[in-house]
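Excluded from the complex is one protein chain; the other protein chains are retained at their positions.
Chain naming follows the written order as A, B and C, and within any one chain the residues start at number 1.
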Amino acid sequence: MSYGNLETLYRQVIMDHYKNPRNKGLIGDETYYKVHLKNPTCGDDLTVQIKVVDNIITDVFHDGTGCSISMSAASVMSETIKGQKLEDAKKILKNYLQMVKGEAFDEELFMGDAIVYQGVANFPARFKCATIAWKALDKAIFIHDEEDNS
Amino acid sequence: MSYGNLETLYRQVIMDHYKNPRNKGLIGDETYYKVHLKNPTCGDDLTVQIKVVDNIITDVFHDGTGCSISMSAASVMSETIKGQKLEDAKKILKNYLQMVKGEAFDEELFMGDAIVYQGVANFPARFKCATIAWKALDKAIFIHDEEDNS
Amino acid sequence: MDVQKIRQDFYLFKNDNIVYLDNAASTLKPKAVIDALNYYYERLGVNVHRGVYKLSYEATDMYEQARAKVAELLNCQFEEVVFTRGTSSALNLVASSYGMANIEAGDEIITSELEHHSSLLPWQQVAKVKNAKLVFVPLDEDLRITVENFKKVLTDKTKVVALNYISNAMGYITPIKEIIKIAHEKKIVVVVDAAQAVPHMPVDVKELDCDFLAFSGHKMCGPTGIGVLYGKYNLLQKMEPIEFGGDMIDYVGLNESTYKDAPYKFETGTPIIASAIGLKAAIEYLQRIGFNFIIEKETELRKYLVEKMQELDGVTIFNPHTDTGIVAFNIDGVHPHDAASVFDEENVAIRAGHHCAQPLMHCLKQVATIRASLYFYNTKKDIDRLIIAIKKAKGFFDNFI
Partner (left out) sequence: MDVQKIRQDFYLFKNDNIVYLDNAASTLKPKAVIDALNYYYERLGVNVHRGVYKLSYEATDMYEQARAKVAELLNCQFEEVVFTRGTSSALNLVASSYGMANIEAGDEIITSELEHHSSLLPWQQVAKVKNAKLVFVPLDEDLRITVENFKKVLTDKTKVVALNYISNAMGYITPIKEIIKIAHEKKIVVVVDAAQAVPHMPVDVKELDCDFLAFSGHKMCGPTGIGVLYGKYNLLQKMEPIEFGGDMIDYVGLNESTYKDAPYKFETGTPIIASAIGLKAAIEYLQRIGFNFIIEKETELRKYLVEKMQELDGVTIFNPHTDTGIVAFNIDGVHPHDAASVFDEENVAIRAGHHCAQPLMHCLKQVATIRASLYFYNTKKDIDRLIIAIKKAKGFFDNFI
C-alpha cells in the first residue's frame, strides 16, 4: 500500500518533533510575550512565549495539547525562529504560510525543519493545525511591536 | 380581441353588483352579529352584519372598500343568503367555496347570483377577493352558534 | 452587450412569452446561478467548517469565497460580511443587537414614511421596548427624502438613522452619503436598507461610510434565503449575538460560553451554504454584465416607460421623476387588483399592492398601487406590451360602466 501523500504530511521529522518536542513547557517570566490560541473544533490548545532582546528573538517556549501536526509545528517553529532577528522571523513566517497554503514561496530562504511542512498543502483541512503555533508567534511579535511603538 | 376568461370573471352581473351594491351600509343595532375583515395586501376592508331570528338570517348589511370582485361578492352574498335558514346558508357557503376553488360543487343547490363567480376558479390569485365577504359571513354565523350554545 | 443574448441565460425568456416587470420583488435567476447551486448540491452536499475531509473542505472554501466576493463587491473587509436569511433578517439583527443595547428612553431614531416595512418595523419595536421616539423625515412634495428635511429632524437626541438607499415603492435614490456625513458629525449610527440599491448600482460602503448596510440575494439574480449584513468591524465586534448555538461558539461551559469573533458569532448553526454559493455566482454574473450596462439599460427603459405612460389618458403616475426602474401608477377608476388580473391574462407579471410600504400608501392616499420594476434583461417590447395591457384593462372596465 502506498501512502505517498500521507507520508509527506507526516515526515519522520514531524513525528520526531511530536514525540520529542523541543522548547516545551512555559516559563513564569513576565518579560516574555505570551499568546494563547485555541481551535475548538479539534481541541487544539496552544500557548507560545517569546523573549525579544534588541530585536532578536532570544528565547521561545510553547505548551499545549493537540494533534501531531499542531504540536510538532510548535516545536519546529520554536527551533526555527529562536535566535532570529525579528525581521527575519517575520520573513520566515510569511514564507511558511505561503508554503503550507500551496502558494509560491521562496525556497532559498532559511526555514530549518519547517520546510518539511510542504506536504500540508495537499491537506487544506490541516492548514489550521500547521499554522496555529505560527499564528501565536505572529500575535506575540505584534504585541511586541505595538509596545515598542508606544 | 378575446377576453373569454376575463369575461367570465367579470360577468355583467358582477359589475352590476359592484356599481349598484345591494344592502350596502351598516346599521347601529347591537342585535346584529358583526364581523370586520381585512386583506392588507390589496387593501380590501369589509364589514358584514347579519341578524338571526329563529335560525333564519333575516337581515344582512355590508360596507367597505376594495376591488370589484370583493365588493360585488359582498353584495351578492347579502342578497343570496338573506331570508335563508342558517343551515341552508351554511350549505350555500360551503358550496360557494368549493366552486370558486374549482372543486366539484352541487350545481343543483340554490345559489342566486353567486353562481356567476365560477370564473374565479381560473384566477386563483383572486380567490381571496371572491371569498372575503363569505368568510365574514362564516365568522358571523360562528359567533351566533357559539352564543347559542352557551 | 446584447440583451437578446442575455435573455438566453433565463429559462423563462427562452421558453415562455412572459413580460416580467416585478423585479423589485424578486428577479429571475440565470443559468450560471442555478449551475452553481447544482454544483454544490450534486458534488458536495455536505456541511462546512467542521469537516476534515475534502468535500467538506471544498464546501467551506466555497462558502467563505462567497463572503470574500461580497466583500469585494461592497469594498469592505471579509470579516464585515455577515450572511443572513435576507434584508429583513439583517435589519432585524442590527435593531435587536445594536439597537436594543444602545437605544435608551428618550432617544430618537430617524426613519421615514418611504421605508419598506422591514426597515421601519424593527426600529418601531426598539422604540416601543426602550421608550424611545421614532422621528420621520418629512417627505418633500414628490415624497422624497431630502438632506434639508433630514437636517430639520436631526437633534441631539438622535442615536440612529435607519433609511433606505432606494425606495422600493417610488424608486427614489436617497442622498444617503450626505446624510451619513451629517449624522457622523454627531456620532450617530446610520443603517442603510440597500435591498433595491445593491442589485442596480455599484455600492461602496467605504465611500458611503455607512455603519450598517443590508441587501438580499433574490433581488439580484441570486437564490432565495440569503442576504447580507455589512457592519463596520468595530461595531460588529461590540455587538452581542442574537442567536446562540452551534458554530458561533468558542468554548462552551455548562453555564457560560464564549463566542467567536464577527462575523461568525452571528451565524449560528449550519449556514445557508448553497444560497451563499449561489449569491457568489449571482454577483459574478452581474459583474460580467457590468453595472454601467445595467444603469444605462434601466435608464433608457425607464424614460421610454414614463413617456409611453404619460401618453395614456386616465393613468396616474405617482413618481414621474423616479430615479430608477421603479414606476408606480394606477388606472383611474380601476382597482389595482382588478387591473392586475388583466395584466396576468396578458402574461405581464407586475405587482399590485402596498409593496410593504403602508405608510407611503397613506401619503399617496391610495389603498394600493401598481408597480412596474425593470431590470437589465427587460426590453422596449416588454414596455410596449405593458402599455397594451393597460389599454386593455381600461377598455375592459370602461365597457362595464
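Worth pointing out:
Just so it is clear, a contact is a pair of C-beta atoms (placed from the backbone, for glycine too) under 8 Å apart; a residue touches a chain by one contact, two chains touch by 3 or more.
It should be emphasised that the depicted structure is a prediction, and the values quoted were computed from it without experimental measurement.
The chain that is not displayed touches the following shown chains in the complete assembly: A, B, C.
Contact with the chain that does not appear here is found for just one residue of C:Q77, C:N102 or C:T224, C:T224. Looking at C:D22, C:E64 or C:E284, the residue that reaches the missing chain in the full complex is C:D22. Think of the hidden chain as still there; on chain B it touches residues 38, 40-42, 124-126.
Considering the complete assembly, chain A touches the hidden chain via residues 1, 3, 5-6, 9-10, 12, 15, 18-19, 40-44, 65-69, 123, 125-126, 129. Across the interface with the omitted chain, chain C contributes residues 11-12, 15, 18, 20, 22, 25-29, 33-34, 37-38, 41-43, 45-47, 50-56, 85-89, 91-92, 95-96, 113, 116-122, 124-125, 127-128, 134, 136, 216, 218, 223-226, 242-247, 249, 251-257, 268-275, 337, 340-341, 343-344, 348-353, 355-356, 358-359.
The rule is short, and it goes like this: only the chains that are shown with their structure count from here on.
The chain with its CA mean position farthest from that of chain C is A.
With centres set at the average Cα position, the gap from chain B to chain C is 38 Å. Taking the mean of the C-alpha atoms as each chain's centre, chain A and chain B sit 77 Å apart. Averaged C-alpha coordinates give centres for chain A and chain C that are 45 Å from one another.
Counting only residues that touch two or more partner chains, chain B has none. Counting partner chains per residue, chain C shows two or more touched chains at no residue at all.
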